[in-house]
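As structure tokens, the structure follows; a few thoughts come after it.
For this depiction, one protein chain was excluded, whereas all remaining protein chains were kept in their positions.
The chains carry the letters A, B and C, assigned in the order they are written, with residues numbered from 1 in each.
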Amino acid sequence: MAAKLKTAVLGATGYSGFELTRLLLRHPRVEKPVLLSRSADGKTPANLADIFPALAGNGNGSYPLQLLSWEALKEQGVGLLFLATPHEASRALAPEALNHGLRVIDLSGAWRLQNAENRAVYKFQDEGSAQAVEFMKQAVYGLPELHREKIVSAKIVANPGCYATSVILGLAPLVQSKIIDREKGIISDSKSGVSGAGKEPTAKTHFVSVADNLSAYGVFGHRHLGEMLEQLDLNAGEVTFTPHLLPIPRGILSTIYVHLNREMKASEVEEVFRKFYAGKPWVRVFANPKLPEIQFSVNSNYCDIGFALAKDGRRLIVVSCIDNLVKGAAGQAVQNMNVMYGWGEEEGLN
Amino acid sequence: MAAKLKTAVLGATGYSGFELTRLLLRHPRVEKPVLLSRSADGKTPANLADIFPALAGNGNGSYPLQLLSWEALKEQGVGLLFLATPHEASRALAPEALNHGLRVIDLSGAWRLQNAENRAVYKFQDEGSAQAVEFMKQAVYGLPELHREKIVSAKIVANPGCYATSVILGLAPLVQSKIIDREKGIISDSKSGVSGAGKEPTAKTHFVSVADNLSAYGVFGHRHLGEMLEQLDLNAGEVTFTPHLLPIPRGILSTIYVHLNREMKASEVEEVFRKFYAGKPWVRVFANPKLPEIQFSVNSNYCDIGFALAKDGRRLIVVSCIDNLVKGAAGQAVQNMNVMYGWGEEEGLN
Amino acid sequence: MAAKLKTAVLGATGYSGFELTRLLLRHPRVEKPVLLSRSADGKTPANLADIFPALAGNGNGSYPLQLLSWEALKEQGVGLLFLATPHEASRALAPEALNHGLRVIDLSGAWRLQNAENRAVYKFQDEGSAQAVEFMKQAVYGLPELHREKIVSAKIVANPGCYATSVILGLAPLVQSKIIDREKGIISDSKSGVSGAGKEPTAKTHFVSVADNLSAYGVFGHRHLGEMLEQLDLNAGEVTFTPHLLPIPRGILSTIYVHLNREMKASEVEEVFRKFYAGKPWVRVFANPKLPEIQFSVNSNYCDIGFALAKDGRRLIVVSCIDNLVKGAAGQAVQNMNVMYGWGEEEGLN
Partner (left out) sequence: MAAKLKTAVLGATGYSGFELTRLLLRHPRVEKPVLLSRSADGKTPANLADIFPALAGNGNGSYPLQLLSWEALKEQGVGLLFLATPHEASRALAPEALNHGLRVIDLSGAWRLQNAENRAVYKFQDEGSAQAVEFMKQAVYGLPELHREKIVSAKIVANPGCYATSVILGLAPLVQSKIIDREKGIISDSKSGVSGAGKEPTAKTHFVSVADNLSAYGVFGHRHLGEMLEQLDLNAGEVTFTPHLLPIPRGILSTIYVHLNREMKASEVEEVFRKFYAGKPWVRVFANPKLPEIQFSVNSNYCDIGFALAKDGRRLIVVSCIDNLVKGAAGQAVQNMNVMYGWGEEEGLN
């Protein structure tokens, strides 16, 4: 067997970074990842198991965090760097990493959007700089079901947003087969567990605010909308996306509403999905009329897709479920790594 | 002060019936309600506090259930009967009650739908019988915000469905002011707590099935759709309604999507809602851009309504929240009683 | 009817203070309370309904917060001040309030403990000062089931801790009737909902940390232990108290373990509880072998008590439940007010 790949993770103390670390620890093709912290702020503990006791084994609970140093990474032979960092940090770090000969999978929103208008919501400080323009061109949107070929040779993979993953995978077969009546608008009513809001304690993530509750937020202004528009090649006015905060730790369910431009049978619609996802191991198409639920895909890398068609054969509802931390973040990052290194797309993810 | 009204509740052992009983117990205009059971099945306990210990006071926990008898109700001077029974039972009992001189508020789906086509989903055994036709004509849909005048003198009030209440109240001002582009379709993506599914233990209501989960159900086929169509005077193909089961005990949030038929400002839309609900104490219109959340209206009789308007001034999202057991059932029943007897609409509900 | 009492609440933006405000708003004997804030920090909104939209009525959502000023309170005719403030703030403010002729009910731990050793855990900055010593003497522990007489004339009432309330009420009848074998130790294994940890967002109160979890904390060192020892007249080594954080918003269940010093029958034990709580409206003694659950007392001012006795007639388990924000805080404060002003203990709490 070939030598194992050496990887590093920056941001393992967050939810996505930790999930990623857990996946890498049991991946047969990679060594135990190097865990990086950005600053010796005295707050970051020396050992990841101090934050996540679930990680500790009996007697081998050693997950030291080391300060980021390009020299050290080189010496350690690291070839792939995962950035599970805030987007501003990723904007600064990804180019540096590339310049030091590393490949990068970035889990933030820093490199996902090619369209400057869509990017505006992020207010990147380096927007328009020569470096940003150059590296933006190199970035590949890391949704393997759409961009497998480009990911193979990418230096920098922009891992998709969690909501975006669930919506794009639910819509792509329909959009690409041109069966949607775009005039009537496309709506995704999406609901996410709280880990999607990050680990920072806020009034919004306080248990008492979330439990026994449901709320819509970011209506008409969520950052992930741009990804949907670019990846599906749709205009801003054609997609309405409403995220909601669910009282559960993890999982996303998107209920997507479209009108078909001709009367179709459920079997035809199912065929559109089946054809599109044939050979793509991480999407499960449900046999009509069965619909996915959040529980089915939680703790897995699956995107589950089902649908219902009105009797009129025109109004179509697609239900798309993922685990926001797995297929919506860490699992997809591993899937991208698998593609980048020519391994089976399922390796380390079962 | 006038003598208090004597009421009876059949079905107090269910969630809605119990909530209703609690409300009646503290209503200043009614006596302690007579609690009825349909059969001496040996399963129904003799005292409601045995099922709902929350009801028991210190030393006065006496809530006896008595077998339904029209003679006994007459002797006890009962004037108003609440039916919190399955719809088939209500179809049989409401006419009997009227024949015995009682007024009836029925919380089931038995008498809500005037259109036989809409009613078909219920498969009533007496559908088409002379009695059913006659009593159907007398039934008034008990949404006081729409039908106050008719409710005043109604003999039989059909208390609306919980989902229907949230959707109709969110849409009525828009539909009646004719600002919706009906061609593009109206969508309500609704989410409800588990008490809406009733008290019967099933695989669907098992804690492990619901917790950490979200699921859509009854897509394109839910019984409450007919109420929306009739009350809003819309055609079947114009409304898409998708209910979801939330991992919370109570509360409904409906996210409603419409297209306006002309470009409008948020202030104009808000004015449409404010005008419509002026003087209607149980609807709270939120100042744009604030949106209601389920927690705000739980345990109250309020329907909370807020909205967001896209920059294009066309795409409108309405968020409507209620407590499914209060404004969606028992509280609305009390509100209907208040209207029927000429009392203030808020009495006993604060 | 007599003129209504004028009250003020400092700290209505916290969970307990808000619950208290809601209770005062519907209390028949008091006027709409004056809502106070301590500082114009720019963070505290001008209107309480901005933080708690559940409070807002339809068109009458006016709950202005005013800066604390003794002069203004005097002019407004306020006679009773509720402090729902951190304990250090209460240590400073309660004496001031008394000096300005107000009576005070303090919901913090500032004035609960007469024993300096027990008080040490709070590390009060004014510990030992003449003022603190003097006001400490005047403070009455506000558990009406134990200290009704003293509360009637108290100037400063120290509202008990939530855990302490549940444990003391579960144990007092047993301790006072001297049927416990104190040699074998008394254990309270207590579990609380998250609102007991306060509204400040922390890593501990983040939804993802609490949901699907249970954790013990403050083992052998929780501040409420001192209250139990003082009120029950027990020695430090005799009581073991272990709090746990439950994944629910509100409610406490304490499972209390004692050994009896002689073999008893369940009926005898029940009689001990019934005798002790006769005429005390806010404690419900459950008929053996029925046990209370958190749901039964949530949103009420009841303390529910039940028990199980081993076949040996010696090992006794008491289960005591309260809503931590009602009987454990705001409701008990209202109950204390009722006692202080000679009103029925149940007024405004049903």
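The rule we apply is simple: contacts are C-beta pairs under 8 Å (C-beta built on N, C-alpha and C of every residue); 3 or more make two chains touch, one makes a residue touch a chain.
If you're wondering where the values come from, they're calculated on a predicted model, not measured in any experiment.
Trainee: Which is it among C:73, C:143, C:248 or C:283 that touches the chain not included here?
Mentor: C:248
Trainee: Where the complex has a chain not shown, which of C:152, C:203 or C:310 is the residue touching it?
Mentor: C:310
Trainee: Which residue, A:45, A:281 or A:313, contacts the hidden chain when the whole complex is considered?
Mentor: Final answer for the missing-chain contact: A:281.
Trainee: Counting contacts across the full complex, list the positions on chain A that touch the omitted chain.
Mentor: 26, 53-54, 56-58, 211-212, 277, 280-286, 290, 292-293, 295-300, 302, 304, 350
Trainee: Tell me, which residues in chain B touch the chain that this view leaves out?
Mentor: Residues in contact with the chain left out: 15, 194-195, 199, 201-203, 205-212, 247-249.
Trainee: Given the full complex, what residues of chain C touch the hidden partner chain?
Mentor: 184-185, 187, 189, 191, 209, 211-217, 219-220, 237, 240, 242, 244, 246-251, 253, 255, 257, 259, 289, 291, 293-295, 298, 308-312, 315, 317, 319
By definition in this document, only the chains that are shown with their structure count from here on.
Trainee: Rounded to the nearest 5 degrees, what angle rotates chain B onto chain C on CA?
Mentor: Resulting rotation angle: about 180 degrees.
Trainee: If you list every residue number at the chain A and chain B contact, are more than half found on both copies (same) or fewer than half (different)?
Mentor: Counting which numbers both chains contribute, over half are shared, so the two copies meet through the same residues.
Trainee: Mind checking the centre-to-centre distance between chain A and chain C? Centres are C-alpha means, answer in whole Å.
Mentor: So the centroids are 46 Å from each other.
Trainee: In whole angstrom, what separates the CA-based centres of chain B and chain C?
Mentor: From the centre of chain B to the centre of chain C is 37 Å.
Trainee: Out of chain B, which residues touch more than one other chain, so two or more?
Mentor: If we look for residues of chain B contacting two or more partner chains, we find 211-212, 293, 295, 298.
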